[in-house]
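Just one protein chain is left out here, and the rest sit where they should.
Chain nomenclature is as follows: A and B, assigned in order of appearance, with residue numbering initiated at 1 for each chain independently.
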Amino acid sequence: MVIPDYYEFGSRTHIMAGYDALEQIPGLLSSMDAQNPMVITDQGVSRAGLVDILLQALDSRITIKTIQDDVPADSDLITVHTLAGQYRKYGCNAIIALGGGSVMDTAKGVNILVSASSDNLLAFSGANALTHALNPLVAVPTTAGTGSEVTRVAVISDPDNLRKLLFTSGFLMPDAAVLDPRMTLTLPAPVTAATAMDALSHAVEACLCLGRNPLSTAHAHEAIALISQHLLPVILQPDHKPGRLALATGAALAGMAFSNSMVGMVHTLGHSVGSVCHAPHGTCMAVLLPYGMAYNLHKTQPLLADLLLPMAGADVYARTPPADRAQKAIDWVNRMNQRLHQVTAGAHAVCLREMKSQDGKSLVPGHLLPKIAHTALGDGSIFYNPEDLDYDDCLMVLEAAFNGAPLDLSRVKKG
Amino acid sequence: MTDFMEISPGRHHRKRLYLSCMLWFFGRAVQAAARVDDGVKSEFAAMPDNFTFCLGAFPSGPYMVVGKDSLGRVRHLGSSIADRTIHLHMMFKNPALLFRVFSFQESTPVANARNRLYVHGDVPQACAVVRIMDMVQVFLLPKFLAKRAVKRYPAWPLKRRTLVRAQVYVRAFAGL
Partner (left out) sequence: MTALNHFLCRTKTAFGTHALDHLPFDLSGMNARKPFVITDQAARDAGVHMVLARACRDTYLAPGLATLTDAGDFETLYHLFVDKGYDSIIALGTGQVVQTAKALNLALCLGPERLRSPADPGQIKGPLLPLVYIPTHPESGQDTAGETSFSGHCFVSAHLMPDIAVITADTMLGTPLAAVLDSGLSSLAACCEVFAFSGNPFARSYAYAGVCLVMDTLLPLAQQSDHGDLLCQKAGKHRRLPLAKLTHAAAVSGYIQSNFPNLKTRQAGAHITALHPAPSATLSSGLCMALALVHLLENSKDTCPWLGKLLLPLTDAAHYAGVPGPGQPDAAVRVIRELLQALYETLPQGMPETFDEAGLTPRQISEISNLLTYAHP
């Protein structure tokens, strides 16, 4: 076991994962002396009937003071301030965040304001601006991908100043994360595929990037094994509850891993494709993951080789010569993307060129690649990538990912 | 009976003096490089005017403050953050950790990966500042040290490696 000279690992969220995990929420809230929660969610979750399932599981054992389902796709300051007002108006003393990454981030933002009795979220942006524990927050993810239910980060848009505010603090970790397969049973196959590949990219980058450490690697390997074993079976049988639970668990494990070791160029480029082209985050991650692995191959070969075991299993690992294991891990991700492309009838893209909106328009036009590469240079994750990246490097990788062509490793600059 | 004492940790004066000198010279080198090197110039060009950033150590320095004025000129603004609006703080969590980097025991990317520094401010601008710092370190340090300080030692053209580097040195000493 290689241990870095220094590392930190912490994940103070109480994880509750199981087939009747939702039923544990009243007990969790009671243990925190919080009986009057507010539910924060979005319209999609509400329409999918997940709020009803939650309420049914709570079975009037606690009083939901208000349900707010107006969280937009990108959490913003206005929504956070509005919801904080609702929290106070209804006399709530806890939050149940039911949704994906945006709902989680919004709930974290609301919790900052109501816990600090403040009306100025900007005062808490940046690192370690929070110095006190917040009010109880229970996170119930409805996708198995972002890992926001266990992370110490919230990203909230400031539309007036056209910027995204980053909040980081150990206090932002939700008090509890409730992983219940009922929340993801109805996810469409392409969304299941994209979110699971997002989680896989968290886990893989947690193992490869500069902040890696033994505890994050252990969590990441467990996550990779769960996602590898269960993703395709769940796509083929969407109501398979054990598989759904395994994916949700894998996503949370990957969240715990990357929250402590950070992520690298897959996210650097993926965030930029998402922000320039408004392309779905998970699919960007899925497409870019093998390129990130290949780009860093010369610096992370033994680490990549280790990933083959949780990805492909002991038999494949044992059969593959040691020198080929790293490349085989990259090939495995490529093959997984192709299989997902097949089983989702082409909805899961395998290259950026193939990413389409619902009306069939190309989401990532080729002429925007230079702008994406430029944007990538401003993403903080770039510094955790094992190999350095400049504008030309970003563009080279993006062009290969755009066309679905293998990365020309001879063009990767080695310093 | 409990034995009790209050610890007065005090200050590490020599290390602080060393860091102050290094930060002072580094700040002047950033100013010099912003005048003569196209790479550094273009990074500053993307920053807004009247933008000020500091590099330092928690909780009370030492600091290096660099700013871009309303005319777009980059200036080393000394070592005090008092009475200034700082738009971007790049802070090491302890002066001892800043010392490790400025005594070449640990590179900036490694210190970052080990969670030894934090940023308060706009992340894209922080990224630009890190790239500027990398370029200035390559100018200032001999290759064997610079290779330890940056993630990938750049393959610069001869002119940049020699003439521009000399200009950076001369201007940094002269404060130009």
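One rule holds in what follows: contacts are C-beta pairs under 8 Å (C-beta built on N, C-alpha and C of every residue); 3 or more make two chains touch, one makes a residue touch a chain.
These numbers were taken from a predicted model, which means no experiment stands behind them.
Undergrad: Going by the contact rule already stated, which one of A:Leu236, A:Ala314 or A:Leu409 would touch the omitted chain in the full complex?
TA: From the options A:Leu236, A:Ala314 or A:Leu409, the contact with the absent chain belongs to A:Ala314.
Undergrad: Which of these touches the unseen chain: A:Leu113, A:Leu165, A:Leu226 or A:Ala376?
TA: With A:Leu113, A:Leu165, A:Leu226 or A:Ala376 as choices, the missing chain is touched by A:Leu226.
Undergrad: Residues of chain B in contact with the chain that isn't shown?
TA: 1-12, 16, 57-60, 93-97, 100, 114-116, 118
Undergrad: Of the residues in chain A, which ones touch the absent chain?
TA: Residues of chain A in touch with the missing chain: 1, 3-21, 24, 31-33, 128, 130-133, 169-170, 213-215, 218-219, 221-223, 226, 242, 245-246, 249-250, 252-253, 256, 306, 309, 314-315, 317-318, 322.
We take it that only the chains that are shown with their structure count from here on.
Undergrad: Averaging only over C-alpha atoms, locate the centres of chain A and chain B and give their separation in whole Å.
TA: It comes to 33 Å between the two C-alpha centres.
Undergrad: Could you please specify the touching residues of chain A with respect to chain B in the complex?
TA: Per the touch definition, chain A meets chain B at residues 4-8, 126-129, 163, 166, 209-211, 262, 377-380, 382-384, 387-388, 413-415.
Undergrad: Which of the residues in chain B end up touching chain A in this complex?
TA: Those residues of chain B that touch chain A are 109-110, 112-116, 118-128, 130-131, 147, 150-155.
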